[in-house]
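Below, a portion of the complex is reproduced, with chain positions unchanged.
Chain naming follows the written order as A and B, and within any one chain the residues start at number 1.
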Amino acid sequence: MANSIGKNIQISSFGESHGPMVGVVIDGFPSGFAIDEAQIQAELKRRKPGQSSVSTSRQEADEFSIVSGVFEGKTTGSPIAILIPNTNQAPKDYDALKDLYRPGHADFTYQKKYGHRDHRGGGRSSARITAAWVAAGALCKQYLAQTAHITIQAVVAQIGHIEVDNIFELDWQTAENNSVRCPHPAMALAMQTAIETTAAEGDSLGGQIACRIQNCPVGLGEPVFDKLNADLAKAIFSINAVKGLSFGSGFEGAKRKGSQNNDSGAGNSNHDGGITGGISNGKDICLQVAFKPTSSIALPQTMLQQNGETITHQIQGRHDPCVVPRAVPIVEAMCAITLMDHLLLNLKYKF
Amino acid sequence: MANSIGKNIQISSFGESHGPMVGVVIDGFPSGFAIDEAQIQAELKRRKPGQSSVSTSRQEADEFSIVSGVFEGKTTGSPIAILIPNTNQAPKDYDALKDLYRPGHADFTYQKKYGHRDHRGGGRSSARITAAWVAAGALCKQYLAQTAHITIQAVVAQIGHIEVDNIFELDWQTAENNSVRCPHPAMALAMQTAIETTAAEGDSLGGQIACRIQNCPVGLGEPVFDKLNADLAKAIFSINAVKGLSFGSGFEGAKRKGSQNNDSGAGNSNHDGGITGGISNGKDICLQVAFKPTSSIALPQTMLQQNGETITHQIQGRHDPCVVPRAVPIVEAMCAITLMDHLLLNLKYKF
């Protein structure tokens, strides 16, 4: 089914960018867990538009309400439903797009698939709906931390041509101190400047996010088709604009010899990125995610029209010149949802 | 669940490397389809060991039998069960490994997860079980070709440091003419030499596979959590030794500006790799897969033992110095299974 993910905890997403709200239903969350609403709000704040000079100027309060599954501050075992109203819509921005297919967006594919679409801001295909995933991921993060001390952090490793080397060897504690969420302060500044300059040109930038999951116990992940890396991959590729993913030494490791790339049982190397044979091996789970540059740019582009002809058009609206910094909490959320799914699954393994 | 994949057609895998057989049950295959057994056998032959100087010397006939779901040459709508006996096992090769965890293999993670494992050749974690996936994929390929003219081909794009540029721009028709399955004859020869040299050193190599899906209609893929790229990612990361995946311009595209990376509706560019917003857009679906070098090498390595101490040991057995050429039909099979799952799903979309 299109809009649910997870087997042991299931996240069902709904809502569109220009409907009244986006939301999520979380099914399978254990009962009796005292939730921290402030932490959910803090995660939403990390994702929300209008945070800084590198994001869209669109403002959304992104205030959520929990309408099911929590009683007197604790989960009840019932499905947890979270609603996040849409408050700052400018649907008029999209009137010109009714019969146009924006390059890089799902306009054309939705129209062909469904024969009918909400053209206002992409509707269902908008990254707006990831707000609800972040709320769900925040709950999962709390659970992972309290029950298993598992922590998840993502940072920006690359914006355009500015790329941090050996990103996993830096200290990531200061990453949230700058608007691009890069743990290398000097490169963070360069990234911020690059985004601002590119934005001023009406253009956009892509980049990479690095994510590290710490304290994951040995044994999460299924051996064949629900490998931990496979389920993380499915979750990560669900995020808008993701075009690449690697674990551990990834594409670089493909160039190596076995004697160079094997993690000896004794040493500190982590070429496997914390997952061996689809199962967590107790080391940090390390992954990198490539995002394409934002498709919505403020330059004239050739576009396909509904009638099959092309036209040169300049898209209006308030768009992110680079989505990568705002995608950091989304990557964390999708990892958290996947980890929690496997943590719950793992409870029933050994006789 | 660990051992099934797909929602509209479900592939359930079973068997271990040193049990009597590996097998697969295919549930949801449409009825009345005349199957071509010779083509299944041909695909198995592409994957089977002992094909050439670049693969293991282990021999397996990999002859299959269909024991359910086909009557008088046609599918009945019942589950299709395919059995492939294991005939050339050398379990004695593994006696020394009973209390050792081979680097890069799932020995350690299985032991910790299940508390009990079949140490002979990895058991369930062996790539031996992908033989059955290839058989299932062969059926899906036949179905895709006949019902929708969809074709799927994978080739080797890189072995170690030898990498073909612009792999998708070459003519791939001759790729199967050489033992490494690379469409660039000169580089194929260099790759073959590199593998042979590395094998002689007792070492191994990784590499990349490129895969192209042609004639995919617009509209396959779900908009949110079952995006076509997300489901392909899950299927691809299910393959042993895969450590990276990208679509279209992938990691390279992350360095570009939107004005460079957007596929204009009018032009021939395919930076999105045939999938936009999670849905096939009618262009070729293009993906690249990074494989780590074979973990089993014939050099002494430091290994963890079951008692927690390390030891230096040299693994015996007949191993592939590079799995990438044999993984070509596996990548195709997992793509075929995923495409067929979405093709069937798509039948019920529009009112």
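Basically, a contact is a pair of C-beta atoms (placed from the backbone, for glycine too) under 8 Å apart; a residue touches a chain by one contact, two chains touch by 3 or more.
Source: prediction; values computed, not measured.
Within the whole complex of this structure, the shared sequence is present as 4 copies, and 2 of these are drawn in position.
Basically, only the chains that are shown with their structure count from here on.
Spacing of chain A relative to chain B, judged by their CA centroids, is 27 angstrom. Chain A meets chain B in the complex at residues 1-5, 7, 11, 13, 101, 103-106, 108-110, 112-115, 122, 124-125, 129, 158, 160-161, 163, 198, 203-208, 218-219, 221-227, 229-238, 240, 242-251, 253-267, 271-273, 276-282, 290-297, 299, 301-304, 310, 346, 349-350.
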